[in-house]
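One protein chain omitted, others in place.
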Amino acid sequence: MTTTATGTVTYREAIRAALRDALQRDERVFLMGEDVGRYGGCFAVSKGLLDEFGPERIRDTPLSESAFVGAGIGAALGGMRPIVEIMTVNFSLLALDQIMNNAATILHMSGGQLNVPLVIRMTTGAGRQLAAQHSHSLEGWFAHIPGLRILAPATVDDARGMLWPALEDPDPVLIFEHGTLYNSSGVLSEGEGDRSVDIEHAVVRRAGSDVSVITYGGTLDKSLQAAEVLAGEGVDVEVLDLRSLRPLDTDAILGSVARTRRAVVVDEGWRSGGISAEISARITEGAFYELDAPVSRVCTAEVPIPYAKHLEDAALPQVATIAAAVREVVRADG
Amino acid sequence: MTTTATGTVTYREAIRAALRDALQRDERVFLMGEDVGRYGGCFAVSKGLLDEFGPERIRDTPLSESAFVGAGIGAALGGMRPIVEIMTVNFSLLALDQIMNNAATILHMSGGQLNVPLVIRMTTGAGRQLAAQHSHSLEGWFAHIPGLRILAPATVDDARGMLWPALEDPDPVLIFEHGTLYNSSGVLSEGEGDRSVDIEHAVVRRAGSDVSVITYGGTLDKSLQAAEVLAGEGVDVEVLDLRSLRPLDTDAILGSVARTRRAVVVDEGWRSGGISAEISARITEGAFYELDAPVSRVCTAEVPIPYAKHLEDAALPQVATIAAAVREVVRADG
Amino acid sequence: MSENQEHDLHLLHEMVRIRRFEERCIELYSATKIRGFLHLYIGEEAVAVGVMQALGPDDAVVATYREHGHALARGVPAGSIMAEMFGKVEGCSHGRGGSMHLFDASRRFYGGNAIVGGGLPVAVGLALADAMQHRPRVTVCFFGEGAVAEGEFHESMNLAALWKLPVVFCCENNLYAMGTALSRSESETDVALKAASFEMPAWSVDGMDVEAVERAAVSAVDAVRGGGGPHFLELRTYRFRAHSMYDPELYRAKEEVDRWKERDPIPAFIDVMRARDELGSGTVDGIEAAVAAEIDDAVAFAEAGTDEPVEDLTRFVTSRRA
Partner (left out) sequence: MSENQEHDLHLLHEMVRIRRFEERCIELYSATKIRGFLHLYIGEEAVAVGVMQALGPDDAVVATYREHGHALARGVPAGSIMAEMFGKVEGCSHGRGGSMHLFDASRRFYGGNAIVGGGLPVAVGLALADAMQHRPRVTVCFFGEGAVAEGEFHESMNLAALWKLPVVFCCENNLYAMGTALSRSESETDVALKAASFEMPAWSVDGMDVEAVERAAVSAVDAVRGGGGPHFLELRTYRFRAHSMYDPELYRAKEEVDRWKERDPIPAFIDVMRARDELGSGTVDGIEAAVAAEIDDAVAFAEAGTDEPVEDLTRFVTSRRA
């Protein structure tokens, strides 16, 4: 596909177009990570970019997550606009020192002298039978860290349009791409040039009046499907796509809950201490007296992700479990 | 001090006594970490143990957090009972891959064949003007990870009595010692032998009827002080010490809230996505209809910890901010 | 039959087992019986088979996500491995781990680690436990040359050498880490030389020659068991297949693969045995037949396996529910 592609594209193609577009517009931009070049990207996202932009700007790295993430920080300080790809979130643990102790703190430690315009992309999520070490969903966990912006594109428009504003952000931005979305496709909205999208605000993907389902990324589609099911039962579900996990768009969350007076928060992280807990707490703090029912959460079971398909399915939020949680919240009465 | 010390001891001495006791009772136990031996421990906790137990069992390691934490995992699999000291939580980020992808998952990935009886101790917290890279409070963040037990001793009895039950746990246990507590002292309760304490349950440190302040570790004392202040104003505060952050003693939390119908959660982690959010969410889920006011949180401001004392103080939960939050919750009416 | 001949037949049989087992895995993957990531060892069989000959039952093995061969050569039953990849309770990891996480405590087979470099510190710790308990055991740790760039490699090598622990580090140098050639990941491409910089004895070995691998492994294991501290083996081999089932192999030329296939360890060793007159007319066919039967049984065992009840989802998170 080309940079100006319109019509139906896959999530993978949308990200590739965004990368190509950024590489074409700003010579300070380069992509660095494991197998982004000759291999074509572990998930074929960067396929073809090496031929177009060469090995300097499509830079294969050794298996050294800490060093190449830290090198991204240094390159950003040195005037470049690096896009560092960590193949999957599971390996980002090896780079957490650089992310938390350097990327997120240098602006502060230097008293505002040195900002770090770095973008880090990584695949996140479960659902492909990759088992305990390859199925983490940690984007909500990263959202705990001040100094970072955390984005989670769930649509082809966001996959296409979040990269450029992320690169324009003077501070570090982490973009989490859910592994099950790469092959999904959608119609790219008409749009000119960079097709930048607003990365500050959540978006209502489906308006509804009975209950708010608040989610993002890999669980957006499941939530929309659940909403369809419930529509058939006469329950009118609003689905809010957070899009940004840090900062959280609290106004949009409270606005939706103010309309529906009921909320179910859905995410693929482990339940305890996940982002859904934060959202539940904020709703309690901001809309307690408007609530007709306690905020409910649908998250991943507190277990390392099992390999066996039926167990993995049971561990993750599913259309049925989301629908069940919504029914309960609607039935409940304050 | 000796293993059977009673009377007033410092938190540091209590931990040292617990270490000595464990090393004496079980030859499989050994302590490994940076400067635990010849230096005497960065915070003098293990001072004297090298002379008593020798360099095999009081093992100085190179600066290699990932390797010596991983070696602790392997040694545990090999029949030892390692106590790995990560000098401070700030450096634990370098070992997160081993902690999350191995220690917490091997039991599961092996289908129950291989458990990891490992204890990891680390200093946590701010309050000593150590600035952005040396002031993290991540124990609540670690509590997100299934497969780990997370303990936070706040008293000399817990400092003395949590280690042995942690060593008896067949699975990995992380013990977080707040840096400001080492010099604090208290009267060790009378007790025989290992002085083990119950690590499964929270404890009410101060009974009260008007509002529950739920906290642990470094903010327990501040919460108790706030309770004293409020007592003078006629507000009867109950203070619950969680002690274990994973698993959380939900029954104790809901039990206290059922009595007081109001809750303020206090912890030293950054507010967004901290353990207080999880506790707030659980209270909402379990006691929504009993609440007379929304659950409130007092956490650390969302900023890397500044060096300047007045700014660091302003960033952290303090007696005054805790008291103010309690007053607001008591004033509020559902 | 002479002991030597018996042993050679054993080596051949083991390599053929691994080869045919994985060939069957490919079919079963296409048939969607096996899912997730599947990393094949085809072409590298001589390494696992050769090294395992040097180990006793009390020794330990730590491997990677490309570990079918190591598990089979270590004696983990083919049926329990296949059942694992089918996600069945009868699997060697109860169906929780899959292809990348084969475990067998009874054989001291410590997995099955899918984080590149992640197994090295654990191997060092297993060796530390043996050293502290004065047990004459050796821990063998397998990893690819791509892991050499990871900090965990550096920290583990130093710790093992500093503490003189009984570990044999077996670096399977198949020249690529996914699509990244060694020359694009290391400033010093002689990995044995790198290892030597930790003051650790390190040799390079032809990983396509099962006997050379066995000889090197035996000397290394003996030296380690004798208190010689950790040793490092670079096993020069090649991956005949794609990195995993999703790899278009854009990064290497078919000719290069073909050249290495001419050094296929199985035909190569058959030639050696022929020259030694150790193979009767039907011997190889006999081995193939035995292996085929074993694999058929393994597949049947896996097919007949049971799914774990969904109610047990949160088992094995803590020992209380294990």
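A, B and C label the chains in the order they appear, each numbered from 1.
Criterion: a residue touches a chain if its C-beta (ideal position, glycine included) is under 8 Å from a C-beta of that chain, and two chains touch if they have at least 3 such contacts.
Keep in mind that what you see is a predicted model, and the values were worked out from it rather than measured.
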Check your understanding: Looking at the whole complex, which visible chains does the left-out chain touch?
Key -> A, B, C
Revision key, fill the gap. Among B:140, B:186, B:274 or B:306, contact with the omitted chain is made only by B:306
Revision key, fill the gap. Missing-chain contact, candidates A:7, A:111 or A:234, resolves to A:111
Exercise for review: Identify the residue among C:63, C:161 or C:233 that touches the chain left out of the display.
Suggested key: C:161
Review point. Of A:22, A:73, A:239 or A:298, which one is in contact with the hidden chain?
Key: A:73
Point to revise | Residues of chain C (touch criterion as defined above) contacting the omitted chain | key: 149-155, 157-158, 161-162, 184-188, 193-194, 196-200
**Study point:** Residues in chain A touching the chain absent from view
**Key:** 30, 56, 61-62, 64, 66-80, 82, 97-98, 101-102, 106-115, 146-147, 149, 170-171
Practice item. For chain B, enumerate the residues touching the unshown chain of the complex. Key: 34-35, 37-40, 42, 60-67, 90-91, 94, 128-134, 301-304, 306-311, 314-315
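Simple rule for what comes next: only the chains that are shown with their structure count from here on.
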Exercise for review: Would you kindly tell me how far, in whole Å, the mean C-alpha position of chain B lies from that of chain A?
Suggested key: 31
Exercise for review: Indicate the whole-number Å distance between the mean C-alpha point of chain A and the mean C-alpha point of chain C.
Suggested key: 36
Check your understanding: Per the centroid of Cα atoms for each chain, what is the distance between chain B and chain C, given in Å?
Key -> 41
Review point. In chain C, what residues contact two or more other chains?
Key: 93, 95-97, 101, 113, 115, 118, 151-152, 316-317
Review point. Could you say which residues in chain B touch two or more other chains, in rising order?
Key: 66, 97, 101, 108-109, 146-147
